[in-house]
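A protein chain is absent from this complex, but the other protein chains hold their places.
Letters A, B and C name the chains as they come in the text, with residue numbers starting at 1 for each one.
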Amino acid sequence: MTAEQLKVALIGAGRIGRLHARHLTTRIPRVRLLAVADACLEAAESCAREYGIARYCPDYREVLADPQVEAVLVCSPTSTHARLIEEAAHAGKHVFCEKPLALDLQAIDQALAAVERAGVKLQIGFNRRFDANFRRVRQAVEQGEIGLPLMLHITSRDPAPPPVDYLRVSGGLFLDMTIHDFDMARFLLASEVEEVFALAHSLNEPEIAMVGDVAHAAVTLRFVNGTIATISNSRRASYGYDQRVELLGSEGSIAVDNVYPNTALISDRHGVRRDLPLPFFMERYGESFAAELQAFVEAVLDNRPVPVSGHDGRISVAIALAAQRSLLEHRPVPLREVAWM
Amino acid sequence: MTAEQLKVALIGAGRIGRLHARHLTTRIPRVRLLAVADACLEAAESCAREYGIARYCPDYREVLADPQVEAVLVCSPTSTHARLIEEAAHAGKHVFCEKPLALDLQAIDQALAAVERAGVKLQIGFNRRFDANFRRVRQAVEQGEIGLPLMLHITSRDPAPPPVDYLRVSGGLFLDMTIHDFDMARFLLASEVEEVFALAHSLNEPEIAMVGDVAHAAVTLRFVNGTIATISNSRRASYGYDQRVELLGSEGSIAVDNVYPNTALISDRHGVRRDLPLPFFMERYGESFAAELQAFVEAVLDNRPVPVSGHDGRISVAIALAAQRSLLEHRPVPLREVAWM
Amino acid sequence: MTAEQLKVALIGAGRIGRLHARHLTTRIPRVRLLAVADACLEAAESCAREYGIARYCPDYREVLADPQVEAVLVCSPTSTHARLIEEAAHAGKHVFCEKPLALDLQAIDQALAAVERAGVKLQIGFNRRFDANFRRVRQAVEQGEIGLPLMLHITSRDPAPPPVDYLRVSGGLFLDMTIHDFDMARFLLASEVEEVFALAHSLNEPEIAMVGDVAHAAVTLRFVNGTIATISNSRRASYGYDQRVELLGSEGSIAVDNVYPNTALISDRHGVRRDLPLPFFMERYGESFAAELQAFVEAVLDNRPVPVSGHDGRISVAIALAAQRSLLEHRPVPLREVAWM
Partner (left out) sequence: MTAEQLKVALIGAGRIGRLHARHLTTRIPRVRLLAVADACLEAAESCAREYGIARYCPDYREVLADPQVEAVLVCSPTSTHARLIEEAAHAGKHVFCEKPLALDLQAIDQALAAVERAGVKLQIGFNRRFDANFRRVRQAVEQGEIGLPLMLHITSRDPAPPPVDYLRVSGGLFLDMTIHDFDMARFLLASEVEEVFALAHSLNEPEIAMVGDVAHAAVTLRFVNGTIATISNSRRASYGYDQRVELLGSEGSIAVDNVYPNTALISDRHGVRRDLPLPFFMERYGESFAAELQAFVEAVLDNRPVPVSGHDGRISVAIALAAQRSLLEHRPVPLREVAWM
């Protein structure tokens, strides 16, 4: 069986990196995690210790130089993604990279060109595509359970905004958060976005307003095939992590709800209530994170196309940029205004 | 159209009598309510005024003597039901009578014999058979949606016990409350009860225990066709009126839930909640009360069988008596022990 | 009690007129329906016969000339609304008028001026405000259950489009159907619309496209207080009448679901299913139609403000006109562009 294991290294031992380390070491038999690199050596070391990784180092170039390493997982800050992809491609490594690819299209195009030239695989971390609920929606579309898709509505809200320091470098709501929803809309409607219209505000959120970002947004997407998607975002849903989708088709509709820690309904003199949904993405999307890695490992080992391509990563950034311009200029913005397509 | 109207009188202007008066005067075109009788003249008068009834009187014999009156609704206390049915039958009036028919089988048999002799119609007020939810369960059985019925579970709980004074004359939990569930089980399983086993307690309900009644009960019914029904009763469900049914069949199951005043779900930091179900029988079963009268009026005018017969009323009392004996003697009691069948 | 009854006449004996006739004669004690007028005398006559209305006639001017009539219900085609309101006001009658007030603002302004001069009351038939579910949302806002309102999403879909002949004169999706949702958004957010952006298509609906209308629409409203509402419309939801609302506030959210004919859940080898929601507006909004008339009668008799004013009727038309222009010119349209506010 050893012969079939993909040898990978992890770059970035933060929250999401450690989640991947856990899945790689316990859930996915066909992979071996050889090393972890993090500019903060303590982080790399503690990650290595916790997950029994043989080697750790502060410099990602070390793992890129290791001929044993066949693929790397890029879980470092967004500002480093494009450069790391490029270098990894030059080193002949396959790459799994967290979203967003980058905050500007030029850096992305350069990275994708390097991947192309090197002939390596690149998968982007749009994990929600692997969630059982959203897959069920996609399946309903593919199997014709709801006929021709017509209108999509995505509700995507976080329980609370990230710290202001993160907000400042996040790229803004659309690049940081809505980007998942842009990808979801493309995934479910199986068409390309033609035009974006965004409205947003920061009512009740002075801290977010102060860094020039918005807290609540409604984005409307018009697709090439004529369908429409609306997205309702919030940085602060006081009741928790709200992740739902509803798709109207010509023969029916399908809606997926939040996921709850238990099914208990409690009735007392005050009403009928249940506990809040799973609190945030680590809990809500746990399985999907494992499934996306599984798919990446299989795509590399079996030499099949990755399920989420660099192209997918690029387009979601382009839509986010168009949404930003729409908000700024207060008009619907064609996608071709911000990117060649 | 006048020629087709059934002329009725109401005996008993209490809570349930007034509800019927309202339905007769606003919801059912084929009926005319001529008179109301109540031993308490003030009650009769206020009822007459509120619903525009031409005549009111303190003595039910007056309405029985009125040749214009074709049918009476008996809404007086349970202790008078059997006698009133008998007298009404002698007077040639059709009768709609509230449940239970009486607290003992001898009085019932005498009343049913009088009805038989007079050739009038008698319908018992098991209104729940007319509720849209329970009818849907029955329809599922009839249309084979769940295959052969196998096991039934009825949840039937009141929000709070009636006053102790009422409890004393109520006949006890089984005759007063469970009687509806006994009828429902027969209605849904379309078979006859062979044997009854009852367990009950009055935990936390000293007042109920003091009058010799029980507050919470689990009754198991074995039917002639082999199926089993379990009933879960409570005099005090702190969260309100709880009225549900679940039927397992060989090809599927059907469950009906409580009915709510609205569909609102509120999510906040404490959980996801909805308002309590409709609080009690007047609200929960409002439509079914109108529908049972409608059915009675049609059965008389069109000379068709009534949907809930005196026989149905008698059997439910017999099951209640068997449940009482089972509780007392702590053993399963065959129905034939308490009544010829 | 007679002294307290409002004497009304009905103008228009079509589907909605007859529904009002039924409610007026059976559900609302403080009103008396004296006459019904319909250009089609047969319609007037059959309506009068069915609901026991003393007088019927082909010419609405007859009922306007009747000094006994204190108020009229205008249920004739939309094209006659404004003129009828004006004439009724001249005749000193209070008016209840179905929506929309008219298809152009000039006619509306003239009608409202006549009402103003005559000092009569005018209520518009936005019945959904009286629905128990939407009232519960409004109540949650008023009682602070969800904090400060931030984002509203309305789903409003019909089971099937009206006949093409009707579509031609309907004024289009926004004036005919979305107008209810515009009013609902104002009702729930308690603010005024500043700007409208509309996207729409007629995928799979060649008949609707042929008359120049759209079948599916997503409308985004920006309110003066900064909040945002999105509306998802469809002329054809294959699964039936879909009427839901979801409101996000700073302290929580509230969502109302469709209303079902029963609560039954059937589980079999194919899945867990329930029957479709109530099929269309007559069933779904039955109670709200009675409640709006009740409110109108009380407002007149007790000389209190009507709950839905001519102003409300005018603004919803203005929003619809702005939505039309937005769709045509493909840009967000400020409401002040189409109407003085």
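In this text, a contact is a pair of C-beta atoms (placed from the backbone, for glycine too) under 8 Å apart; a residue touches a chain by one contact, two chains touch by 3 or more.
None of these values were measured; they are calculated from a predicted model.
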item: Contact residue for the chain not shown (choose from A:E4, A:E42, A:E251 or A:E337); value: A:E251
item: Touching residue (missing chain; options B:K7, B:R55, B:R168 or B:R222); value: B:R222
item: Contact residue for the chain not shown (choose from B:C40, B:A54, B:A113 or B:L148); value: B:L148
item: Residue of A:C40, A:A132 or A:M282 in touch with the missing chain, whole complex considered; value: A:A132
item: Listed residues B:A54, B:V164, B:L199 or B:L328, member touching the removed chain; value: B:L199
item: Where the missing chain touches subunit A, by residue; value: 26-27, 132-133, 135-137, 140, 145-146, 251-259, 261-269, 275
item: For subunit C, residues in touch with the removed chain; value: 237-240, 242, 267-277
item: Contact set of subunit B toward the excluded chain (per top definition); value: 147-148, 150-151, 153, 155, 157, 197, 199-201, 203-204, 216, 218, 220, 222, 226-228, 230, 232, 234, 236-239, 242, 246, 248, 250-253, 330-332
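Just so it is clear, only the chains that are shown with their structure count from here on.
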item: Chain with minimal offset from the mean of all protein Cα atoms; value: C
item: Identity of the chain that, by mean CA position, is farthest from subunit A; value: B
item: Distance between chain centroids, defined by C-alpha means - subunit A, subunit B (Å); value: 58
item: Touching two or more other chains - residue numbers and ranges from subunit B; value: 267-269, 275
